[in-house]
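Can you read through this structure? Questions will come right after.
With one protein chain held back, the other chains of the complex are shown just where they sit.
We call the chains A, B and C, going by the order they appear; numbering starts again at 1 in every chain.
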Amino acid sequence: MQPLEKINSKKNKARYEIVLHTLLNKFEIINTELSMEENRIFIHNTSGRIKNMDSIQTKLVKKGCEPGYEMAMERINDIVGVRAVCYYMDDLYRVADTLSRHTDMEILRIKNYMEHPKKSGYRSLHMIVKVMITFSGKQEWVKAEIQLRTFAMDYWAVLDHQLRYKKGSLDINAKDGMEIEKELLDYAGALETIDKKMMKIRDKIEKI
Amino acid sequence: MQPLEKINSKKNKARYEIVLHTLLNKFEIINTELSMEENRIFIHNTSGRIKNMDSIQTKLVKKGCEPGYEMAMERINDIVGVRAVCYYMDDLYRVADTLSRHTDMEILRIKNYMEHPKKSGYRSLHMIVKVMITFSGKQEWVKAEIQLRTFAMDYWAVLDHQLRYKKGSLDINAKDGMEIEKELLDYAGALETIDKKMMKIRDKIEKI
Amino acid sequence: MQPLEKINSKKNKARYEIVLHTLLNKFEIINTELSMEENRIFIHNTSGRIKNMDSIQTKLVKKGCEPGYEMAMERINDIVGVRAVCYYMDDLYRVADTLSRHTDMEILRIKNYMEHPKKSGYRSLHMIVKVMITFSGKQEWVKAEIQLRTFAMDYWAVLDHQLRYKKGSLDINAKDGMEIEKELLDYAGALETIDKKMMKIRDKIEKI
Partner (left out) sequence: MQPLEKINSKKNKARYEIVLHTLLNKFEIINTELSMEENRIFIHNTSGRIKNMDSIQTKLVKKGCEPGYEMAMERINDIVGVRAVCYYMDDLYRVADTLSRHTDMEILRIKNYMEHPKKSGYRSLHMIVKVMITFSGKQEWVKAEIQLRTFAMDYWAVLDHQLRYKKGSLDINAKDGMEIEKELLDYAGALETIDKKMMKIRDKIEKI
């Protein structure tokens, strides 16, 4: 078993940076294509990150795995993660569909937290993909995670993140914590309603 | 009377670009200062633009003024406009207050569309300011407009803008248009409710 | 024969923007890979542009072609052009070689203005390539030009450009113009000498 530290080798760092750039470039390209087709901007903003070793270790332990390099390669799909924020809910499917036509990418799995939100209220469209890069003169496929959100989903998630993690000490099993969780869940619902109505208004306008 | 075209002189273009940079830099600085004090990011994103001559002309005509250069200088306050998007409603007052301490800036007027939303539902904190720049070796004061919004206000405004202007032909006096306007107004209210509850949750967490 | 204006169709604009992003992303990726291998930065800066219709027309006329759309497609290779600036002369070959391993790109032709400088003194490594993009759900290959330069070549070219085009009126057939051309040619030689010695010093240091 190789130690988890291998994740931080010069070669792996370069590899993951290349995957990150490649995926962010795909968002750029898809935005250009879809914005041209629909006469409006599709992707509001994008971001990406490479998971650090500590987070990988924590995640492996949580999954009940031995925290070694091979396990990380096998079980952690989001060492590279990118995110795009769109305007309307159906835009997310459109972006996902456009991505699926790229021959240097393969969608391995879709986690549809729009149709099936997480218990917390979290909504988003996640995809585990593998993407082909040319590295050290050879082609290779690397796994990554793509998250697609609407403006409203991102709004909720950013605040949820800020609120939950602001005080690392926040014990969300305690009574107060549960109350806050409950409130956030309610807002997630309110924002979903807004997301849906926005699509309806858009459709109405297009029909006038 | 000098012609409105003077707005586009090489010198004016440079002047307004300098004002734009100066104000965006102030957002950057204030974000650094307040993020340090509060241990969280204050300003999510910023943007800015210089109003083009056609828009200035249209605005002058709408105000019932002669569309000449002097009138533009006197009556149009937002030739340079910048915007910052924050997380919480009270952040906007904090940013405004921090700006007011800058000796190279003076706040001329505050339009508080948070307390008094526009008829459409539009909420925001607008400030007409004058800012000092060093240009061609001399100090001069130039007017500009600063808009401060929360994430939720911006969400609404972006969609409102997309929806209203998507079809320039949209006749908002027509029955369909009015219906849509009504819906947007309702959502503005819904988002304001969310804005207020978010502050409450934040305060609760900080007290735990 | 289709009119040249077709170059500016919404679809072509999006297509060329996608090619531009794709090539700039390749520079980013290659820089990551080679910087990792050599423990120093490889690419100092990059830039790119889409040729406007007027320049395409001028170029077609200069080549003695009818200025229509099909001719532009056939004869103009640099509608999309990208440039990377490296530190050492042999870096250019290294970048070119790394690019040649990418399966979504094919190098059609190399114009080696390092070994065979232009009459003006211009040195650079140009490549005409075709690059594969996924556009409107299909794969297609689009031609583009890649220019690789050292810092010193870029220094010369930037000044050459500034000097030659500063006054569009500059008649370089006139006696004064020829004198200036002659001087620039001499400096090109001086900078080539510096480029070569820099590589020698680098090699010396690596051997100490």
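Keep this in mind: a residue touches a chain if its C-beta (ideal position, glycine included) is under 8 Å from a C-beta of that chain, and two chains touch if they have at least 3 such contacts.
Computed from a prediction, not measured in an experiment: that's the story for all the values here.
Interface note for the absent chain: among C:Ile7, C:Ile76, C:Met105 or C:Ala152, the touching residue is C:Ala152. The chain omitted from view is touched by exactly one of C:Lys10, C:Arg75, C:Lys118 or C:Lys197, namely C:Lys197. For the options B:Lys11, B:His161, B:Lys182 or B:Lys196, the residue in contact with the chain missing from this view is B:Lys11. One chain is missing from the display, and on chain B it is touched by residues 10-11, 13-14, 17-18, 21-22, 25, 28-29, 32-33, 35-36, 98, 101-104, 133-139.
The chain not shown here touches chain C at positions 39-40, 44-45, 87, 151-152, 155, 158-159, 162-163, 166-167, 170-171, 174, 176-177, 179-180, 183-184, 187, 190-191, 193-194, 197-198, 201-202, 204-206, 208.
One rule holds for everything that comes next: only the chains that are shown with their structure count from here on.
The touch graph of the protein chains shown is a line. Copies chain A and chain B of the same chain sequence form an interface built mainly from equivalent positions, shared numbers / all numbers used being over half.
Chain A and chain C have Cα centroids separated by 36 Å. Rounded to whole angstrom, the centroid-to-centroid distance between chain B and chain C, based on C-alpha atoms, equals 41 Å. Counting partners per residue, chain A has no residue that reaches two or more other chains.
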